[in-house]
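Right after this comes chain A.
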Amino acid sequence: MMSTVTSDTQLMATRTVVPPARRRVFTLKRFTTPIVVVVILAVLLWWVSSLELDSIEQRTLNWDYITLRIGEHLSLTVVASALVAVLAIPLGVATAKSPSKVFRAIVLALANIGQATPAVGVVILLAILWQTGYTTALVALVIYAFLPVLRNTMIGIDQVDANVRESARGMGMTPAQVLMRIELPLAVPVILAGLRTALVFCVGVATIATFINAGGLGDMIVNGLKLQRYPVLVVGAVLVACIALLIDWVAGFIEDIVTPRGL
Partner candidate 1 sequence: MSDSTATRAATGAASAGSTPGGVGITLDKVTKIYAGQGAPAVDDFSMSVQPGELVMFVGPSGCGKTTTMKMINRIIEPTSGSIAIDGRDVLSLNPNELRRHIGYVIQQIGLFPHMTIAENIAVVPRLLGWGKQKIADRVDELLNTVQLDPGTFAARYPKQLSGGQQQRVGVARALAADPPVMLMDEPFGATDPITREKLQAEFLRLQESIGKTIIFVTHDFDEAIRLGDRIAVLSDRSQIEQFDTPANILSAPANDYVRSFIGQGAALKRLALIPIADATLSAVTGVKNAPTVAADATLRDALDALVLAGLPAIDVVGGDGRAVGSITVDAISAVLGAELPGVPPAGA
Partner candidate 2 sequence: MNGFDLQGLLTFWSRRWDDILELALQHIAVVALSVLLATVIGVLIGIAVWNRPVPRSLTIAAAGVALTIPSLALLALITPVFGLGWTPTVISLIFYSLLPIVRNTVVGLREVSPAIMESAKGMGMSPAKILFAIQLPIAWPIILTGVRVAAQLTIGIAAIAAYVAGPGLGQFIFQGLSSLGSKNALNFALSGTLGVVILALLVDGAFVLITRLTTSRGLRV
């Protein structure tokens, strides 16, 4: 098996693990994504308002219904991500600093299996074993988004240059101080990249939450498909895609702002 960190690092080629070396400037380029999203939404709105909607579609394609679904979707996403951050980051730190190789291996193995598990499987299994609804969906999201944050936290702490660590200890810092003042700040970009991935995962899995009555925009997609109402399906799908893009963009923005200067 290739060294875990190497394969992990390379595996993270999916999302940026390498700290972004961007300048924090309010340029036009930075706002490309939101602008594109706004344009898409405008086109969508224009298209829908030009359609003759039948009664079924009208029940779905109105502001109340849509805002409710968006609210559910965002709630799931944000709460789950917050939980993941609170749980996975400390565990990641503990694992990275743990002297026990066995512990590390077990944690990573479990996390790997977690990632290999399909989100839809986790959601439906939990629903069968336990109950359907919001809480179950939340738990499923947390399980699924756990790995990127855990792994990135570990890598982030590990990749702090040994020389930096050594000179910090040489100055007389305790291990705890080294952690809080040196390692964590240096690991922040990588951890944030993991959180960003987790957020995007959560938006995606929250879409599937519709299958277990947890609400969210997935409802529109599934209804649209089931009832063969194309406009409903399109609106649901485009909306959730836009939300995903916007959340990813906001996360990227925050990443840049929070990254310590000099990195």
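Regarding selection, all candidates are chains of the complex that A comes from, given by their letters.
Everything below uses one rule, namely that a residue touches a chain if its C-beta (ideal position, glycine included) is under 8 Å from a C-beta of that chain, and two chains touch if they have at least 3 such contacts; residues count from 1.
Keep in mind that what you see is a predicted model, and the values were worked out from it rather than measured.
The candidate list 1 or 2 contains one chain touching chain A in this complex, and it is 2. Chain contact summary for the complex, chain A toward candidate 2: residues 1-3, 6-7, 10-11, 13-14, 113, 115-122, 124-125, 127-132, 200, 203-208, 211-212, 218, 221-222, 224-225, 230, 233-234, 236-238, 240-241, 244-245, 248.
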